[in-house]
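Heads up: the structure comes next, in structure tokens.
One chain of protein is taken out of this complex; the other chains stay put.
Residue numbering begins at 1 within each chain, and the chains themselves are lettered A and B in the order written.
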Amino acid sequence: MLDLLLLVIQRDLVLAMRRRADVLTTLVFFVMVVSLFPLGVGPELSMLRKMAPGVLWVAALLASMLSLGRLFSADYLDGTLEQMMLAPQSLSMLVLGKMTAHWMVSGLPLVLMAPILGLQFDMPGQELGILIIGLLLGTPILSMIGAIGAALTLGLRGGGVLLSLLVLPLCIPVLIFGTGAVEAMSSGLSVVSHLSLLGALLVLALVFTPWVTAQALRISME
Amino acid sequence: MIGLDIWMRENPLTYVWFGSYAVAMLIFAVEIAMVVHKRKITLQQVRLMREAGEEE
Partner (left out) sequence: MAINWFKYSAPTTFYGLAGKLIPWFAISAAILFAIGLYIGFVVAPMDAQQGEFYRIIFIHVPASMMSMFLYMIMAGYAALGLIFNTRLSAMMASAIAPTGALFALISLWTGALWGKPMWGAWWMWDARMTSELILLFLYLGFIALHASIDDPRRADRAAALLAIIGSVNVPIIYFSVKWWNTLHQGATIKFSGTSMHVAMQQAMFTMLLACWLYAIAVVLTRVRSIILERERNTTWITELPEMKR
């Protein structure tokens, strides 16, 4: 089982590395959206500091939507996905592998980039730390929920916009707990409850979304 | 906006009626019209298809 998981992750990472431009586009989009906000609302540091977690989270949410369309479509077009479904191995496991690879390619770079952008917004060190932990827990959930949407909209016209329409409302709890943790930190409350709820969501997503995505793929492929 | 605020407090019932009930009824009316229209269109389509099938 684990071998299979590692194999799928490795394969998807190799494929992603061959098309590095796609990975970079997501990251550049994230940086750009975040940098647009100070231009839009003005450069007062006190206000920027207050809205930084929200801006970073919403930008991460939008950036992760961008690359979701590619999650299954390449494999769908060249027939690999069909072979995967016929394979004796469990489809959920394959899907989990693809989700993990997607997160490593499009979620992890955002998390690594976030501290630098946070400094642009003059976020204090401790809050920055909480933001990163939150993003680290939250972005995998975004990839996993997004995978369901990607599987449902596989091969449809105008899939990209539709995908965002389906997935964004489902991601709201992640957004709330992620930004809530940072705000709790800055107002001197305990951050443990927010982060543990985010962790609970991550566990729930890990348990259910691969199976649901596999079902969605079966529906889309029949 | 202040004008609206004063007007609203002077004529609360008009505000309630035209603001919410008339709008709600309008939405209901639009939905009913849509449903009836869809029924008509579907009936027409199915009839056309059937006639086309008989001629063959």
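As a convention for this text, a residue touches a chain if its C-beta (ideal position, glycine included) is under 8 Å from a C-beta of that chain, and two chains touch if they have at least 3 such contacts.
Small disclaimer: the values here were computed from a predicted structure and weren't measured.
Q: Which of A:48, A:148 or A:191 touches the chain that is not shown?
A: Checking the options A:48, A:148 or A:191, the one contacting the hidden chain is A:148.
Q: Just name the one of A:25, A:120 or A:220 that touches the chain not displayed here.
A: With A:25, A:120 or A:220 as choices, the missing chain is touched by A:220.
Q: Consider the whole complex, including the chain that is not shown, and state which of A:23, A:74, A:108 or A:176 touches that chain.
A: A:176
Q: For chain A, enumerate the residues touching the unshown chain of the complex.
A: 148, 152-153, 156-158, 162, 165-166, 168-170, 172-173, 176-177, 180, 183-184, 201, 212, 215-216, 219-220, 222
Q: Could you please point out the chain B residues that touch the chain left off the display?
A: Answer for chain B: residues 8-9, 12-13, 15-16, 19-21, 23-24, 27-28, 31-32, 34-36, 38-39, 42-43, 45-47, 49-50 touch the chain left out.
Basically, only the chains that are shown with their structure count from here on.
Q: So how far apart, in whole Å, are chain A and chain B when each is placed at the average of its C-alpha atoms?
A: Chain centres of chain A and chain B, defined by C-alpha means, are spaced 40 Å apart.
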